[in-house]
Every structure is written in C-alpha cells, then in structure tokens.
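Omission of a single protein chain aside, the complex is shown with its protein chains in their original locations.
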Amino acid sequence: MERFVTRRRVEFADTDSGGVVHFSRYMVFMETAEHQFLAARGIDVDTRIQGKRVSWPRVSVRCSYQRPLIFGDEVEIEVGVARRGRRSMTYTFLLRRGDDEIASGEMTSVCCVIEPDGRFTAISIPPELAGRLEEGEPGS
Amino acid sequence: MERFVTRRRVEFADTDSGGVVHFSRYMVFMETAEHQFLAARGIDVDTRIQGKRVSWPRVSVRCSYQRPLIFGDEVEIEVGVARRGRRSMTYTFLLRRGDDEIASGEMTSVCCVIEPDGRFTAISIPPELAGRLEEGEPGS
Amino acid sequence: MERFVTRRRVEFADTDSGGVVHFSRYMVFMETAEHQFLAARGIDVDTRIQGKRVSWPRVSVRCSYQRPLIFGDEVEIEVGVARRGRRSMTYTFLLRRGDDEIASGEMTSVCCVIEPDGRFTAISIPPELAGRLEEGEPGS
Partner (left out) sequence: MERFVTRRRVEFADTDSGGVVHFSRYMVFMETAEHQFLAARGIDVDTRIQGKRVSWPRVSVRCSYQRPLIFGDEVEIEVGVARRGRRSMTYTFLLRRGDDEIASGEMTSVCCVIEPDGRFTAISIPPELAGRLEEGEPGS
C-alpha cells in the first residue's frame, strides 16, 4: 500500500493545562488526515448521491499515545487502509514528530446517506467512490 | 463493582455539520466522567505530590459508536474500573440516552508527575489515592 | 429585567497550556447559557417553522476577560437581554466565580431559517417566540 502523509502544526487551542495536546484533538488530526487522503483520490467527503448528503460517521476509533505533543510541534500523519469493506473503510494512522513516534490509531468509517429527517442510513460505497479508493491499493 | 453514573446535556458546540455530536467530543464526555468518578472518591485530579503537579495522561483510548447523539440530548455516562494497575487505571464507559445504548469506550490513564521542564514521569499511584480508589472496589 | 443565572464547571478540555480556560471556550459558555435562558422561556433553539429548521447564528460577539478560570472552577453565568429586535436578540453575559468577576460579554443572534440548500435567511422572530421572549421583560 502506498503511503499517504500529511502534516500539521499544533495550535495553542489544541493544548490543555497539562501542557500538551489534549488527547481528544488526535481524533481531529486523524479525521482531517482521512479527509485529505480521500481528497487526494478525488473523493469529496461532503458530497451528494441521488440528492442526499453523504456522510462517513465513525463506528469505532482507537488511539495509543506514546509521546506527548506540545504547542508548535509539527506532526506528520501517515494514513493507511487496513480494510476496505462494502460499506465501510478502516484506516490506520501513525503520528510522528521527526523520528519520534507519537501515537498510532485506527478508525472505521461507514458510508451513509443523511435522510431528510437527519437519520443516517448505511449504504454500499458507491461504485465511483469505490473505484477511486481501489486505485490507491496494492497491485493496482 | 458499584456503578458510577453521571449526566450531561449535549451542547450546540458539541455537534458537527453531519447534524450529530462530533466523535471527538465523546472523549471529553468520558474524561469528564472519569474526573467526576475520581472526585466522588475524594480524588482531585489536579493535585500536587511533593511539590510537583500530578497529571493522568491517556496511554490508550477506544470508543465504539452505536447511535448518534444530537443537540439537546441528555446523555447518561456510566463509569467502571476495568483494571487498577500500580501506575495506571483502566476505565470503561457506557453512554446511554434513555434506554438506547449510544457508545461504549475504554481508557487507560497513567499517574504521572509533571517535571519542572514539562516532561511527564510515570509514578506509582500514591498510597492515599490508591486507598480511595480501592474503597470503591468489590468486596471492600 | 429579571436575572437568569446558570452554572457550569470548567472541564479539563476547556483549558490550554497557559494553565487556564482557553478564551474561545467562553463563547461556548455564553452560547449554552443563551440556550438555557431560551429553554427557561419554553423556546427550543432547534425548532422548525413551516418545515424549515430555525437557527440563531451570531452576527457579532465580544468578550472582556478580567480574571482567568482554571480547571475545576465553578462559573456562574448571568444572562440579560440588552436589545430585543424584530429579527435579532442581543444578550449580555456576566461570568463570575464566587465574588470575582471573570468576564463580561455581549452577543447578537439573528433568527434565521436554514434553506434546503443550507443557506440562512433572516426572518422576523415568529410571534409565538417573540411572545415568550417578552414575558421575561420588565413590566410584563
């Protein structure tokens, strides 16, 4: 699998009074990296299919924290695909600062449409999106 | 193990443009429930030991999302202790809205002192805190 | 004008590495106090009018910070109505911790419907809401 890598700089509002980045902000770091990974494959996460908005809510997430990040740090976030399901994508994330491994995570997002009443209905990943997701896979 | 249950109401700032609570906010919901659990045992998470500030950074967290929460929902958060280590605590969390199970999570926090230079050093949970954590355990 | 007062406790995620509550979180404190003020008058901010969702986006906000808040502080937030317009409401906020004045703010929110394409259109505050807002006014 090819590597997809993005970078961001820790903002002051990412930190907490322990002096380091709050652990909840890693979720945002991972989500935005996921969106950039998809954008690099021509996939807009906020799209419409047959008039309905598509969303990719999480069904599970986990993160292990090895070293803290502080204000001003530049973080490198590597995104990989652990599993490409019919309705869901499972991504892996590796966060580094220089040579230091900071954290690793995994997230499963399900392809859904948002119904007019606001409810989410899981759908098969539409063929045009699935095709773009496959193009980044090994052997393709 | 006795149940510890706390409640909170979803705020507008907790939501995202998918119309539901952003998945990163569950981390905050779990963390604050942990702090309330500790406070109920007389443990102040922001304390000092021998002049150094104590902090409980996460080493790992996971969450499974079953149903979305929306603005205004009242959430019940049940906290349990999965494992009481020498230096760490592993908590379980169950989030409910009425009879609906919303999410379940697990978090491991390590007892640390913050050194003057800002670094974290893991320490054994001080006896007075360990004693208070034990009091809530089965058979005690 | 009668006083409307609400309280909240500072959470760890509200703080930043300066050791105090991040100044952006006061916006959330004020907004939630506004929503509680409205709820106390029987007004649900997330309602529908003629099938369209109503929202109250801000057109302006300001805040002066006198003293910092730290993790665990209990904050009292007093909400007042500075101006009740045809389409907008201007609220004042006073944040206190015990006898200490922490911050004061002002916010103007405009009554809007969210169009199917996501755009906001300002509308006159619907009579039933206007009536409830008036009931809390002096001399009524």
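A few points about this structure:
Note that the chains are named A, B and C in the order they appear, and that numbering of residues resets to 1 at the start of each chain.
Just so it is clear, contacts are C-beta pairs under 8 Å (C-beta built on N, C-alpha and C of every residue); 3 or more make two chains touch, one makes a residue touch a chain.
Small disclaimer: the values here were computed from a predicted structure and weren't measured.
Touching the missing chain, out of C:R9, C:R41, C:R58 or C:R132, is residue C:R58.
With the whole complex as reference, residues 12-13, 15-20, 22, 24, 70-71 of chain B touch the missing chain. For chain A, the residues touching the chain absent from view are 11-13, 27-28, 31-32, 35, 44-46, 71-72. Mapped onto chain C, the footprint of the missing chain covers residues 17-20, 23-25, 27-28, 31, 46, 55, 57-65, 68, 70, 114, 118, 120.
Note that in this section only the chains that are shown with their structure count from here on.
Counting the residue numbers used at the interface between chain A and chain C, over half appear in both copies, so the two copies meet with largely the same residues. In this assembly, the chain whose C-alpha centre lies farthest from chain C is A. Superposing the C-alpha atoms of chain B onto those of chain C requires a rotation of 180 degrees, given to the nearest 5. Mean C-alpha position of chain B lies 28 Å from that of chain C.
Per-chain CA centroids place chain A at a distance of 33 Å from chain C. In chain B, the residues that reach two or more other chains under the touch definition are 27-28, 31, 46.
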